[in-house]
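The structure under discussion appears below in the form of structure tokens.
The complex appears here minus one protein chain, its other protein chains still in place.
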Amino acid sequence: MRRKFMKKVTASGLVMVLMMTMLTGCRFGFASDPDDPNEEEKEVPIDTSVDTFEYDTSLSGTNITLLNSKAEIQVALEAMGAEYEKKSGVHVEVMPVTDGDSPYTKVVSLYNSGTPPTASILDTTDVIALAEEKAADLTGEPWTEEAEGYLTEIDGKIYSFPLCIEGRGIIYNKAVIEEALGEEFHPESVTTQSAFTDILDRLVEAGIEKPVSVAKEDWSLGAHHLQYIYETYEGTSEGAQEIIEDIKAGKVDLDSYKRLSEFLDMFDILKKYNVAKGDPLGADYDEMAIDLADGKTAFWFNGNWAWPNLSEAGAEEADEYGFLPYFMNDDKSDFANEQIQASPSKQVMLDGQIASDKEQAAAKEFLNWIVYSEIGQQMLVKTCNIIPPFKNNPYEPSDPLSADIYKKVHEEKAFNASAIVPNDHWAVLGASMQKYLAGRSDRNELTEDIQKYWDEQE
Amino acid sequence: MKQTTIGGTKRKVTNALAMAGLIIIFIAYMFPFIMVVINSLKQKRDIIKSPFSWLFTIKGLSFDNFVKAFTQMDFLNAFKNSLIVTVSATVLVTLLAAMLAYYIVRHNNGISKLTFALMVASMIIPFQAIMIPLVSIYGGTLNVLNHRVTLIFMHTGFSMAMSVFMFHGFIKGNVPMALEEAAYIDGCTHSQTFFKIVLPLLKPIISTMVILNSLAFWNDFLLPSLVLTDKKLLTLPLSTYSFYGTYSADYGTIMAGLLLCVVPILILYIALQKQIIGGVVAGAVK
Partner (left out) sequence: MKSKNNGKDFCMFALPGMFCFFAVVIVPFVYGVYLTLTDWNGVAKVKNFIGLKNFSGVMKDGQFWTSLLLTFKYVIFVVLIVNVLAFAIAYLLTRGIKGQNFFRAGFFTPNLIGGIVLGYIWQFVFSRVFVSIGESTGWKLFEVSWLSDPTNAFIALVVVSVWQLSGYMILIYVAGFMGLSEDVMEAASIDGASGFVKLKSIIMPLMMSSITICLFLTLSRAFMVYDVNLSLTAGAPYGTTEMAAMHVYEKAFTSRQFGVGQAEAFILFIIVAVISGLQVYFTKKQEVEA
């Protein structure tokens, strides 16, 4: 009995010591490396000295909620909300959508519980599903003028605020390519599929056996890869809509649809040089970032959202990373071979059903504050690390991937097309793409799957 | 501790074999948990690059993840919330379920049978199927979400069926009617009989149910996420939300956060283990 008691005391003592060390942040064993990429977490300074934004003082004291489905900017949004509260007196509560929940599920359950968020950051398809029933009409809001070309209209009305531009393509690590080839690499000089294959072959010769990383995740394959067949139809959202309607109506024969076979040509190239070729469905997302940063690979198909992963893998902001287009063919005049896809991705929708007039007004002011106030503009870009879709925002994102997208958008080297597909498109056809990637199905079967998917849609 | 050693070399051989098998299985069971412990001390890059490398071969090994998890989770507040919810719900469900199960075992009437059948059936309702109806009733109609009491009540209701089921089986098998009859002859009322005679006999199953239920309440994510949105009320699992990104997760911090969350449960388990053993002595009295 006595010994047991002693044991208990020792055990609780140990737990206490553990807690104490944790609390004091005492280091254990080795001192950390100052060059360690994980060390930083620097605060980007925001200049709050100038603020010409006109606040509506009658809104002070209002509480609004913002549902955030972009988890990586949760902390940044909270900071932004706090700053806005300081100036306007409006309290912004940022609610996260968490692990395992989709934003749509969360919004639906919140509407059912009678406490919907005043504003929600959602995907475009979610906004379309909810707009008519729930959303506040934002047509004519001041910021709409600054976001020309990036607005989503539903029956001629605007129900959502485009929060950011995201772009995707083949990410390259310039230093790795230059070191392997022993010459300068000019990404803009690569404008055709065969030029791209040529570089790949030379990299293989230079010792980088499998220079490309292709993620196995269904959202990457089903949405980011496959949707090129709609988006490159003519490089616009309207065009994407048109081709989707035609496929659905059976007016387009997928077997002879040029963009599909071109897309598969490119996909086959990526497949051939895939670092995980032996087991493409065993590839690990986080490892791909490390491979690219370390130079085991030179290319990774992904978007500017991959920066946090690369940064954790050891990439520095001064390093040269950028995007190549998803080459569709050997035609130099084809826009798809020189432009990358970039379009608004997350939308803010305001509740028009349950929120009071005051709450709606406060939420609208918050959106305008993001677009027009000096502080909001800075925080959107610097704190949230977002590529702003607003013309009047003078700030540029600092990480190389976003900076490259930003540059391409402004040089008209990007096409703004987003295909609005049913919400399960990525999941259903992502599975078909996985099958194709793993070599368990051929082009015919994949084409049939795509056709079947669209046939089943009403 | 009780030792059941019965002689014979054959027995010793089988014992040794069983022991060896047990140790192998044991390691397999422990492995993931050990991985969590080791990796909670590493930085993300090291976790991905060399998840299995032993502690001291990695540089920059530190308690940083714990510090980060501790502060970002607002640990003390979340701990307090989790504690209030788990303790209240566990006490409530254990007591109510024991009483209800006792009633059902001793009253073989229509209501008992129907309730028991419904409970057994209800355990296989997929939670996803009642998630939306649940929030529309309690949020949309009654408007009582965002209170701890609501969460405690719901936890109690959801785990009632399984608890009753477990108590029912135990009472039927291990509580002899004779003892109760003797108590009635001595002039005990029903509640006196229950609390003084029956409840002490239930110790092993109570300990088991306390562990199972508190474990479920402590770690539950989905139900609290539907009921609580107010930051001040968040429980421990809810408070780890900020470690998850859309395209990447902060694994080191997640694992540190996980360990911080489960330490209290481990302590509870080790404490209650003695109760389970103590229960054997009580059971032997019969």
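Letters A and B mark the chains in the order given here, with residues in each chain numbered from 1 onward.
As a convention for this text, a contact is a pair of C-beta atoms (placed from the backbone, for glycine too) under 8 Å apart; a residue touches a chain by one contact, two chains touch by 3 or more.
Note that this is a predicted model, so its numbers are computed, not measured.
Novice: Can you say which of A:113, A:274 or A:432 touches the chain missing from this structure?
Specialist: A:432
Novice: Touching the left-out chain: which of A:134, A:210 or A:364?
Specialist: Candidates A:134, A:210 or A:364; residue touching the omitted chain: A:134.
Novice: Tell me which stretches of subunit A touch the chain missing from the display.
Specialist: Where subunit A meets the chain not shown: residues 99-100, 102, 104-105, 108, 111-112, 129-130, 133-134, 216, 218, 278-282, 284, 422-424, 427-428, 431-432, 434-435, 438, 440.
Novice: Pick out the residues on subunit B that sit against the missing chain.
Specialist: The list for subunit B reads 1-6, 14-15, 18-19, 22, 25-26, 28-33, 35-36, 51-52, 93, 96-97, 99-100, 102-104, 106-107, 111-112, 115, 118-130, 132-134, 136-137, 153-154, 156-158, 160-162, 164-166, 169-170, 172-176, 180, 184, 190-191, 193-194, 204-205, 207-208, 211-212, 215, 219, 221, 237, 244, 249, 251, 254-255, 258, 262, 265-266, 269-270, 273, 276-277, 279-280, 283-284, 286.
By definition in this document, only the chains that are shown with their structure count from here on.
Novice: Give the list of subunit A residues in touch with subunit B in this complex.
Specialist: For subunit A paired with subunit B, touching residues are 15, 21-23, 25-30, 32-33, 36-38, 65, 69-72, 74-75, 93, 95-96, 98-101, 108-110, 112-115, 284-287, 290, 305-306, 308-309, 312-314.
Novice: Which residues of subunit B touch subunit A in their complex?
Specialist: On the subunit B side, the touching residues are 41, 43-45, 48-49, 56, 59-64, 66-67, 70, 131-132, 135-136, 138-140, 143, 145-146, 221-222, 225-226, 229, 231, 238, 241-242, 244-248, 263, 267.
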